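To start, the structure under review is shown below, and the notes come after it.
Removed from the display is one protein chain of the complex; every other protein chain stays in position.
The block that comes next holds subunit A.
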Amino acid sequence: MIRDITIGQYYPADSVIHRLDPRVKLLGTLIYIISLFAFHNIASYLIAGLFLAVIIHLSKVPFSYIVKGLKPILFLLLFTVMFNLFLTPGQEFVRVGFIKITLEGIKTAGFMAVRLIFLIIGSSLMTFTTTPNHLTDGLEKGMGPLRKIHVPVHEIAMMMSIALRFIPILLEETDKIMKAQSARGADFETGGLIKKAKSLIPLLVPLFVSAFRRANDLAMAMEARCYRGGEGRTKMKPLAYKKRDWIAYLCFIVYWTLLILAAKIN
């Protein structure tokens, strides 16, 4: 069901990862993603996997819940794996008709799959453990220096948090409209491509109308509370690094060092 989409959602729990400063999590996620692309040998993937497992364990987010979030990208994953498996030139492994699988193909396909899975899990862990409000605060403060070169930091952060906040709302709305139209005999599942695309009209038109209505309402509500951009805006709970945040940074340094060592040995 549509409710099952978990990418970008917050998962309430009380864990040390949830309590970390959002800047640590943002930068940490970035470091982790870069590490996945910078190193590609088996040892580094093992380290990355282990690192991820420890964080998942610490975050107290159920593993099954995380795996559920992978479902929507399953198709993309299969597609990537197929391409790498069949189209990588190199030493022949098996051959069925004109399809040829090479040793290099297996290797890159495997690496690619692992890399994609780690990437998705790593970045969704950040949103699972950080509330949209926290995320915005972290982004705004973390990108603060960019304001000097006239990057609209506050606006970007605000837009991002609104977008994130609207994902569950729009999903719920989609669910509701789908049900309402199903109650009128609409069928979203069967039929060919054209029939399926046509059956989406009764869903998409009300959804767009409602998205615009909600955007309008939100703009009104923000104006009614005197929102006028980030200029001179103060925070109720300003972000401040604590001891655990420095320890987290240290963990990332250790992680990166281990990766470099693993690459050297290889």
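Simple rule for what comes next: contacts are C-beta pairs under 8 Å (C-beta built on N, C-alpha and C of every residue); 3 or more make two chains touch, one makes a residue touch a chain; residues count from 1.
We adopt the following convention: contacts and distances are computed from a predicted model.
Only one of "Energy-coupling factor transporter ATP-binding protein EcfA2", "Acyl carrier protein", "NADH-quinone oxidoreductase subunit A" or "NAD-dependent epimerase/dehydratase domain-containing protein" fits the UniProt record of the hidden chain, and that name is "Energy-coupling factor transporter ATP-binding protein EcfA2". Remark: the omitted chain is touched by one listed residue; of A:19, A:176 or A:242 this is A:176. Residue-wise, the contact with the chain that is not shown comes from A:206, picked out of A:90, A:206 or A:230. Mapped onto subunit A, contacts with the missing chain fall at residues 3, 11-13, 62, 64-65, 176-177, 179-187, 201-202, 205-206, 209-210.
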